[in-house]
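Let me begin by handing over the structure; questions about it come next.
With one protein chain withheld, the remaining protein chains of the complex are depicted in position.
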Amino acid sequence: MIPGPDPMKIRYFAWLRERTGTSEETIELPEGVKTTGDLMSWLAARDEGYAFAFEQPETIRIAVNQEHVEEDHVLSGTEEVAFFPPMTGG
Amino acid sequence: MIPGPDPMKIRYFAWLRERTGTSEETIELPEGVKTTGDLMSWLAARDEGYAFAFEQPETIRIAVNQEHVEEDHVLSGTEEVAFFPPMTGG
Amino acid sequence: MSKTSTTDFTVRVQAEDFDVLAETEILTKGRKDVGAIVTFTGLCRDEGGALEALELEHYPGMAEAQISKFAQQAVERWPLTGLTIIHRFGKIPPGDNIVLVIATSPHRRAAFEAADFLMDFLKTKAPFWKKEHLREASEGTWVEAKAADDADAARWDAPKTK
Partner (left out) sequence: MSKTSTTDFTVRVQAEDFDVLAETEILTKGRKDVGAIVTFTGLCRDEGGALEALELEHYPGMAEAQISKFAQQAVERWPLTGLTIIHRFGKIPPGDNIVLVIATSPHRRAAFEAADFLMDFLKTKAPFWKKEHLREASEGTWVEAKAADDADAARWDAPKTK
């Protein structure tokens, strides 16, 4: 038996959460999606809210398993990916 | 009547106070003493304790009327002059 | 001293307020090797009366992990005797505390630099987001990141060795 892809949790914060209407969801990595950049393109194609959230992917920060990564980061083995705007703590 | 020189207070701090054995004294500006540097030379010639206090005049900080000055500062009109080592506050 | 381990630090991400005095005493009580204490407290400003509250969203887990990463860098980079970092989340009214950094050290420059460094990194790299709720607006507005804050954080980059 060929194992299916592992489920991956996606989290959205701040205006990405508001625009997607989602704080977290679990998906199986879709065919053809290799990197965090691919995943943003795939999510943007889902519906209007997601398209709005990801309309400027270059402004979005990404964390994989709670570590900052770039959009060429390869997703295989990822348990949790998060998308959020530039941080404004402190 | 020709007025005499105004009295001037001299203050000594830290090891200058200890070496001169004096925390403050009032003198009349001696003949030939024009600058703070001249005054240090004049004081150094007084006795052994003063000689020890002023043996390295370049390390001594000077204040005139409670403002930092250099050793070429002209003393006329000075009410208070103070000699002390480099400061170590804070 | 042949101590090889670095100083412990405390990191907390919490909704509740913090007590600067109590946190300071934890770092200094009973010790006589602390020459300098620097505390930074960040508070919510009312922006000339316009602001009703700030709402602070965070990424639970990653927030603690990121702050701990910077704290570890700080205790490796400066000779600290203690370090505490507390960052609040939730709705915070003007005048209330948001963030606390306390750095203690035998030496003043180490305490200043460590606290300054941590604040720059909290501003730009810790997963927190501020939303401003104004008195005159029904919708809140997300605060935009400032290029000046990125520039501040870049001050601490070590010269590259390769």
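A, B and C are the chain letters, set down in written order, and residue numbers restart from 1 in every chain.
Just so we're on the same page, a contact is a pair of C-beta atoms (placed from the backbone, for glycine too) under 8 Å apart; a residue touches a chain by one contact, two chains touch by 3 or more.
Keep in mind the model is a prediction, meaning the values are calculated, not measured.
Looking at the complete complex, one finds that the omitted chain is in touch with B, C. Touching the chain that is not shown, out of C:Val34, C:Ala65 or C:Leu134: C:Val34 (per the contact rule at the top). Considering the whole complex, the residue from C:Leu43, C:Ala137 or C:Ala154 that touches the absent chain is C:Leu43. Think of the hidden chain as still there; on chain C it touches residues 20-21, 24, 28, 31-46, 48-49, 94-95, 106, 108-109, 111-112, 115-116, 119, 123, 152. As for the chain not pictured, it touches chain B at residues 11, 13-15, 17, 63, 66, 68, 82, 84-90.
Note that in this section only the chains that are shown with their structure count from here on.
Distance from the chain A centre to the chain B centre is 74 Å, each centre being the mean of its Cα atoms. If you average the Cα atoms of chain B and of chain C, the two centres end up 49 Å apart.
Inter-chain centre distance (chain A to chain C, centres taken as mean C-alpha positions): 27 Å.
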